[in-house]
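One structure, pasted below without further comment.
Every protein chain but one is kept in place in this view of the complex.
A and B are the chain letters, set down in written order, and residue numbers restart from 1 in every chain.
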């Protein structure tokens, strides 16, 4: 590499740069027994959509493990190892039972926890009933997604419930899932890579001459929101390094108010994205438009799977289209899911093309990183600390079964009053404001859930002199 | 595995069972030089159907060897190594000659034994004529199948002729072949796995709720025959361990007669299947409805290839359909050949789905075997002894070229008189009967072919007091 790097400092120097180093398995690999795989298995992960569970089982592959998911006729969700414990026939050909699933070959029936319920070709007193369980993972459904816990049984955490799922009242979680032909990490990192948004998603820059960007479905959303203005940016570790966020501040045209956007990722593979509609420039405390997990199928394939939130806070003008959200589809951010033709992808590339083409597994050793990559490199550093066991736990993520407090996310968008002052460094002013917003969000962790919103709004009002009230 | 096995004894324990051990190459692998490959090469094997030999050569792959099969214009069958001995062009692009086949590149012509007949671009006195033979295997056709002998030339056996091919008079051998995307062994073992028949092939158990089993082509045959009644079963090695059979006895509804079914496999990969029609419950000495070989294409693909027998003994009511037998088709046992859609396979799985989905090569080390697997495990044990050279030969399989005696199979179905006696263990009684039937079949080996049927019938009559005659 040294030779390569040095020789790279010349025009027409490709001859000296043909070595392709290995990828970074410590972060990228999630098969059983890998460090990142162990970390990821200790959290509930969505593994498919509820609509994929029909009257026949669904073969799925998660973190390199071949599994089968099904809903038995009593409504219980099973996520089982794919191959029957008897001789190995795939349970994707199993027959769903009133309780459990029956292997088609010799009729063994497994309950969703792996208990053998029937072995019709074995004696009724077979010892196998006592000695064998089929490999099963705890599973449950929520709002159209199927979740499994694939970690050590004794470390199973409570199923996390985030505040954003419940606000505002009437928020609707609409499930979606998008298969990607690449490693999970390069899609996950992409959020902390905030500066690409104003570039990749600016069709005036990123479409072929002659292509009318406004006619490409859902491509033309970044400019109306103002994403093409470069923000004042900070990247900040959160929760002792168990998460991180970016704080992006952009001044509104009124020169008086500032749009503060915070997006938080919670490690290893969770994140929530805020408003993606122009209303963001006038709203306060709108929170999540898209909750997503980044779930490895195996090292070279992954799912972006989660919920699109429909509510008046993130989309007061009802610009979203629920019918365009689901399996392999999303109603904004054209090109974020695959399925377009190669030619379409070339003419108006989106996240899908930019990310899946970073090789099947991106090669970090070949990168030349700059300012725009600050968040991505911080993300990798924090993930590496996490898999190496260097990251202390944080009370904000410790939820006990039955606990009424919900987890809070710091993701949010708010317009704050901060008149531009001549002679003052406006970037520093905005940066300070953003950090104060994050600080208020973090301090709100200590406030009981039912008072939390009130508390935050009061602190925000205090911070900007009650601008919103005054404006009304 | 020990750790895995122990940890398996808990519900939701998949986390402790993610290791996938290797398959068993001693039995599964048949490439050149492998132990099982050597054993299999010492017998004639069918390699394709006659109808696949047209005016162009047929590229085939057998036991990992790339070959080409053809019928020259004199009618001679050639099975040659695929790549020309000169420079390597594939003979699948060769031109079939009045005698032999001509490579398209430089025109070398090979006879079916590998002799070079012409090298038009070489001098007429080229020494190559004397020093090079193209790699060829002895080949012949019989009843629509093409057979090759791929073993050491000096050990070539006579082409085996089984009694079942000739009985009753007028028996018609109709060829068929079905490609499977899995190892050969898991399909072969399936016959000694008799107990799956009443489960996998019972569509009332093995189809998705709402699917009308009677409407699925050829799926609904097991129940009318009574296969869904669990039989009294024995598994018995035959011919010093060069074969094995199961003896399945089921009592008829008259409580007086018993259906004795014997199916014999002859190692390493041959077997004959008996009657698959309801008439089996009243017949005597019906023998073979399907002769099959289990021929590896390579370690992860195989052919079930053989003959469907059409005769009045196995199908007195003429329920079979000859037009549905051939390349990738069979007229009973729905789902035994591939070609159905994935969804069809999920809704009404058959042997094809159950067997090909046992991974590409089944992993024996992950199995949890029970009573129903007794035959499968005996089969593997006997095959292992065979490849390790521990199995003595048996005179019943020693056929010399020109020998008029034919090989005999013990496969047969017979209804015998054995009234149910109150207070007596009926299973033991049936088991004893079954063993006597097998013993008579074995003793009949010493009887000349032309007297054998008479001898067997007499012994059967003696055994059950001439019940059939009396019934008439």
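Rule of thumb we're sticking to: a residue touches a chain if its C-beta (ideal position, glycine included) is under 8 Å from a C-beta of that chain, and two chains touch if they have at least 3 such contacts.
Model, not experiment: these values are computed from the prediction.
Summary of contacts with the chain left out: across B:52, B:81 or B:282, the touching residue is B:81. Remark: the omitted chain is touched by one listed residue; of A:341, A:368, A:400 or A:450 this is A:368. The chain omitted from view is touched by exactly one of B:76, B:115, B:301 or B:369, namely B:115. Remark: the residues of chain B touching the chain excluded from display are 32-33, 41, 55-57, 65, 73, 80-81, 83, 85-90, 92-93, 95-96, 102, 104-107, 113-115, 119-123, 126, 128, 131-133, 135-138, 150-153.
Counting the whole complex, the residues of chain A in touch with the unshown chain are 8-15, 17-19, 193, 195-196, 198-200, 205-210, 230, 343, 345-347, 349, 353-355, 357-359, 362-363, 366-373, 376.
In this section, only the chains that are shown with their structure count from here on.
Taking the mean of the C-alpha atoms as each chain's centre, chain A and chain B sit 52 Å apart.
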